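Heads up, one of the protein chains got dropped from this complex, but the rest are sitting where they should.
We call the chains A and B, going by the order they appear; numbering starts again at 1 in every chain.
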Amino acid sequence: MRTTSVVEAWTEAPLVHYVGQASARLVVIMTPSGQVLAQHGFARAVDLMAASALGAAIMASSGALAQQIGERAFGALFHAGQHHGIHLAQVSTPRGTLIVLTVFGRETSIGLVELFFEEFAAELKKAAPVEQVKGPVLAKDFEADLNRSLTSLFRR
Amino acid sequence: MPDDIRSLSDALARDPRSLVYVDLAEALRRRGQREEALQVALQGLTRHPMHADGHDCLARIYADLGDLERARLAWSKALEIVPDHLGSLRGVAFLLFRQGDLRAAESALMKLLARSPGDDGAQRALAVVRAGGAPAAEPAPRAARRRTEPRILAALRPEVFHGFDRATDDILLLDQRGLVLAGGLTEADGKDASELAAAALAGVSGEAARTAEYLGLGSWSAIVAEAESSNLVVAPVGDGALLLVRRDRSIAVGLALRFAERARGIALAWLQGQGA
Partner (left out) sequence: MSAPDRGQPAVGASGAPPARSPAGTSVSEQLQHALDRISRVRGVRGSMWVAAEDGIPVAQLLMEGVKGKAVAALAASLARKVSGAAAATGSGRVRFVQMEAAGGTLLVAPAAQDLLIVALADSRVNVGLARLEMIRAAEAALP
């Protein structure tokens, strides 16, 4: 039963390490547009799509709010639920800005997630390739890219 | 090959789509043939992906193999299919307890008991979990404990701590997977609590090692916990094993530590003799 899968190979080792240290249940690494680079814990593509879309949207909204009040950007966001918590944060890498969504249960804590997220961010920065210059993203290319990512992540 | 496994294998061979794969996998698991059990369970689940009992069986196999993350996923799947699945509720409660989440473990056990009020094992586990979150009742004097059940498992373990005070009641040696190696731990009523304690302690060892390393403290050498009715000393032994010594609160912590150090020396010598 595969629990971690990646589209971009350089993310795998940092992700596996982070999941082990933080005891995270679900993790998504994505671009600000919601394109998934790697995931851990998701069993269904539809759940992953929803999580990445919502995560990217939350970061975009909080970024807009930060601008409104004169902040450059907020740090991590944390939401505490009864059984789960979520942690959402950006990481600047040579490949570009990435967003990491972490869902965790009561077997760990936000303190541990934040602690190991800092290490994780440093490992991602170190491992990331330099971003290639890209052309404009067309709607049909985006759809094709998304489908390719999902197929790759849930390949059996 | 034992008769039960032979007959179950034959039944499955005659009808590969049969649900008897669960009974076969469980029989193999109980005999310690975990890899074979895993193969049977996974094969069965490819034909019956929505079979809650199959996922429950798979989870138990993973738990036996020490892969708690996969066990958790399998039990979660079983509960997704059948939210009241008793075996999976029990399994999830065990995992939560092992991870130290007492509140969630209590909640899972209460849910289980709501479905199955006569489950003695769950009742006992709930009492243990609750004891960790509320003041303990006045403990019965140790000499007055009643041995109400034959302690078969404890009697079969190697007598590593022979001659030590309360060698099979308050001294436990376990491996890094949380499995008992020697000694024993009993509850106030004389029931054997060794396996439950061992499962809980395995998590402590890993956490201590991580904490000590991360904070730049080097290798950890002992944990002393002063609790309401006992003092506990936990210490690593050799390569991966763990020793627990429980002493009554009336015994000074310093003495408890000395006692634990002696027991640790004995345990180390025994492990080395086992080739561990």
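The definition used in the following text is that contacts are C-beta pairs under 8 Å (C-beta built on N, C-alpha and C of every residue); 3 or more make two chains touch, one makes a residue touch a chain.
Please read all numbers here as calculations on a predicted model, not as lab measurements.
J.: Relative to the complete complex, which of the depicted chains are touched by the chain excluded from display?
T.: Looking at the entire complex, the absent chain's contacts are A, B.
J.: Of the residues listed, B:Val129, B:Ala182, B:Ala241 or B:Ala267, which one is in contact with the missing chain?
T.: B:Val129
J.: For the chain left off this view, which of A:Val16, A:Ala66 or A:Leu112 is in contact with it?
T.: A:Leu112
J.: Out of B:Ala93, B:Val160, B:Leu181 or B:Ala208, which touches the unshown chain?
T.: Result: among the candidates, B:Ala208 touches the missing chain.
J.: Quickly run down the residues of subunit A that touch the omitted chain.
T.: Looking at subunit A, the ones touching the missing chain are residues 80, 108-112, 114-115.
J.: Which positions on subunit B touch the chain that was left off?
T.: Touch set of subunit B with respect to the missing chain: 97-102, 128-129, 131-136, 139, 185, 187-188, 193, 196-197, 199-201, 203-204, 207-208, 210-212, 214-230, 232, 234, 244, 246.
Just so we're on the same page, only the chains that are shown with their structure count from here on.
J.: Could you please state the distance in Å, as a whole number, between where the Cα atoms of subunit A are centred and where those of subunit B are centred?
T.: Spacing between the chain centres: roughly 35 Å.
J.: Can you tell me which positions in subunit A touch subunit B when the two form their complex?
T.: Residues 1, 3, 21, 23, 43, 83, 105-107 of subunit A touch subunit B in their complex.
J.: Once bound in the complex, which stretches of subunit B touch subunit A?
T.: So the residues of subunit B in touch with subunit A come to 69-70, 73-74, 77, 96, 99-101, 103-104, 210.
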